[in-house]
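Left out: one protein chain. Kept in place: all the others.
So that you can tell them apart, the chains are marked A, B and C in the order they are listed, and the count of residues begins at 1 in each.
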Amino acid sequence: MDIKCAGIIIKPGGEKLKDTYKRIKKAFEKEDIAIKIDRSSAQIIGEKDGLSFDELCQACDILVSLGGDGTLISVARRSYEYHKPVLGINVGTLGFLTDIKPEDVESFVKKIKKNDFRIDTRMMIEIAILGKKERILSFNDVVITRPAVSKMIYIDVFIEDSLMNSYYGDGLIISTPTGSTAYNLSAGGPVVYPFSNDFIFTPICPHSLTQRPLVLPAEFEFKITTKSKSALIVIDGQDMYEFTPKDIVIVKKAPIGAKLIHRKERNYFNVLREKLGWGI
Amino acid sequence: MDIKCAGIIIKPGGEKLKDTYKRIKKAFEKEDIAIKIDRSSAQIIGEKDGLSFDELCQACDILVSLGGDGTLISVARRSYEYHKPVLGINVGTLGFLTDIKPEDVESFVKKIKKNDFRIDTRMMIEIAILGKKERILSFNDVVITRPAVSKMIYIDVFIEDSLMNSYYGDGLIISTPTGSTAYNLSAGGPVVYPFSNDFIFTPICPHSLTQRPLVLPAEFEFKITTKSKSALIVIDGQDMYEFTPKDIVIVKKAPIGAKLIHRKERNYFNVLREKLGWGI
Amino acid sequence: MDIKCAGIIIKPGGEKLKDTYKRIKKAFEKEDIAIKIDRSSAQIIGEKDGLSFDELCQACDILVSLGGDGTLISVARRSYEYHKPVLGINVGTLGFLTDIKPEDVESFVKKIKKNDFRIDTRMMIEIAILGKKERILSFNDVVITRPAVSKMIYIDVFIEDSLMNSYYGDGLIISTPTGSTAYNLSAGGPVVYPFSNDFIFTPICPHSLTQRPLVLPAEFEFKITTKSKSALIVIDGQDMYEFTPKDIVIVKKAPIGAKLIHRKERNYFNVLREKLGWGI
Partner (left out) sequence: MDIKCAGIIIKPGGEKLKDTYKRIKKAFEKEDIAIKIDRSSAQIIGEKDGLSFDELCQACDILVSLGGDGTLISVARRSYEYHKPVLGINVGTLGFLTDIKPEDVESFVKKIKKNDFRIDTRMMIEIAILGKKERILSFNDVVITRPAVSKMIYIDVFIEDSLMNSYYGDGLIISTPTGSTAYNLSAGGPVVYPFSNDFIFTPICPHSLTQRPLVLPAEFEFKITTKSKSALIVIDGQDMYEFTPKDIVIVKKAPIGAKLIHRKERNYFNVLREKLGWGI
């Protein structure tokens, strides 16, 4: 892979990251990789000459997300059509997805130049609400939940027109393996190896005591309906859609996964143990 | 206890309960107990001559809730200041609180006349939002939660100005023993014997993996604050209050508990096993 | 598939199943499928002329297990080297694996004759204790646990010589997808679709509050050691092996899965919902 241009996106509220941006820019340019910046990111740190997000995706070979896991997820979702690998540079605490720190940038860019890195592909979910044009993509999870806090909702899930399960309670999380360590974990779901091809269906505070998290193959296509007057579909905690008894929601694996750039020696279980505080 | 008058309240949407109401009225009058009806209940079933809820509480020795557990809880909360025992007559599936069915009314009213019944006192919670006049009472639970589905909230709980615990996630349930089999159970909390004097603090989908449900003595008084821009306090799933970083919420045991009329032979564990489907 | 001979195995303690055996035998013979019986099974019901289990596996095209899920699992494990499909006939309550009842035998054998059935392949686990010759096969789960009830045990799990996780507590369940609805479910593990290629690692009463069930790809090979003076490895709740700090245990997917004969129209989720009591 010949990388000539990297496009930078900075997290909203990242006004203090101007120096970090300059450090990254210098590191890439030293290795003859041009740096371009997204227009809103440029404004955040008071730079000129940004490109629109789509121009950036077209012009660059890789994207660089400067922020936390949330910024990386947003970049991966918005750049989905361009299939560009994304490198996450982490400015806070260790993330599940972003493990390159600003102080590691110089040495890691050298490795990138030498093709000494890894591209991990992460399963994404594609959601369609029948009758609406938009195709929705999810990196972590699709959460079906209630708009008001005081009512439980009913959700029916079908596979090939046959009832799979009915849920009644606060809602349902449909998670990718990557999302299994996010909201799914708080709701009692299992950790699933991030390069598996699985959906995780985890009920949120189910009324029935016998409901359990369910791990299902990525090959399944699900049809979801609700009997509740109004429900909400929340994608990666970032976008929200109304869901009414008239709607049919189709959930399936996205045809292409997100591509994340990592160190070759990165070990998932080391990150997991550190993030979850495992150890005796 | 000499019962001369019983005041009936019918669940909202109980239009079809007119015959049941008449049956109950007849059964009580046969035993020389006058029946009066709440004004809105009278309208629901097309009767005349209802009293306002407060007049009803003043005029009658006991209250009769015709509906499910939700109706009984609402009656217990609204009649709190009058300390009147409440009899729940259950028109649907077996409830945790209401176990007299319409077909049992005649025989049970005879027992009431002979003082052959039991009054169970159930701990209630008193909530005050400092600076606001209203005293709020809860029968089942006080739920502190987030208004929008995509944000987690921060909650700090203090006992005598000393931090008890900090919660971060979807919210926190503070439950009475009676409420332990309601929302608390869906969120993973324990079942607590209903005549215990305990609070149950159960986090809802906590971000931290080490948080656990906590059972605390009813003697404690809690001071609760939030760092989140806006949160909600939901009482028994019925009433809702805003909760902002400026507010201090005081949670303590209500000075007097709710009084429920039951058969003398009623056994809590039999109800529990049947409701939860226990058995091997 | 041309089926000329079916070999029957009867559950230990199945003395009362003689009539059922005769009914099954008659049903198969009517469709020109010879029935042979396992020697110990013959003794149980007082029949003569049984074959040894190995002779039975060699002589027959399919095996018929008469009993519950436990009998079927035992037959699948013992017949592993012969790759013979197994039909489970269920004489008790509905099983997860055995759903043909004695009264359905006549109609289902007709379908078998017409090749109107399905063979499901279920992932199995192969376990080797280094330095010992035996190859151990598991259908449901490999449970690493403590011999005495009062001590917790330490377990280390490695993938390619790199630490995956350390467990400290009552033990560890390594389950197949099929086994996910067995002991794994009692210990808090997720339900995994039975035709997935996954291991489920579920800690039993872990001392650490942050441990969670883990779903891992079947392609992984695990090396397991213990720091505890003596531990036990229990296979499918049926066989037991000692496990000491000197031992290295290798756990991987068995090269071939178990083959189960089912009705074509059998729907896993219908069985799951019925067995777990799902429904609102």
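Rule of thumb we're sticking to: contacts are C-beta pairs under 8 Å (C-beta built on N, C-alpha and C of every residue); 3 or more make two chains touch, one makes a residue touch a chain.
On a predicted model such as this, the values are computed, not experimentally measured, just so you know.
When the whole complex is considered, the residue among B:M1, B:L94, B:I159 or B:I250 that touches the unshown chain is B:I159.
Within the full complex, the residue among B:P12, B:G92 or B:G277 touching the omitted chain is B:G277. Touch with the chain omitted from the figure is made, among B:C5, B:A34, B:A128 or B:L216, by B:L216. Note on the undisplayed chain: of the listed residues A:P12, A:G92, A:P245 or A:G277, the one touching it is A:G277.
Mapped onto chain B, the footprint of the missing chain covers residues 154, 159, 162-166, 168, 180, 185, 189-193, 195-196, 198, 200, 207-208, 210-217, 267, 269, 273, 276-280. Interface with the hidden chain, as seen from chain A, comprises residues 209-210, 212, 277.
With the whole complex as reference, residues 143, 145-147, 149-151, 169-170, 183, 185-188, 204-207, 209-210, 232, 234, 237-238, 240, 276-277 of chain C touch the missing chain.
Note that only the chains that are shown with their structure count from here on.
In the contact between chain A and chain C, the residue numbers used by both copies make up over half of all numbers at that interface.
Chain centres here are Cα means. That of chain B falls 48 Å from that of chain C. Chain geometry summary: the mean Cα position of chain A and that of chain B are 42 Å apart. Chain A and chain C have centres, each the mean of its CA atoms, that are 37 Å apart. Residues of chain A in contact with at least two other chains: 185, 207, 210, 276-277.
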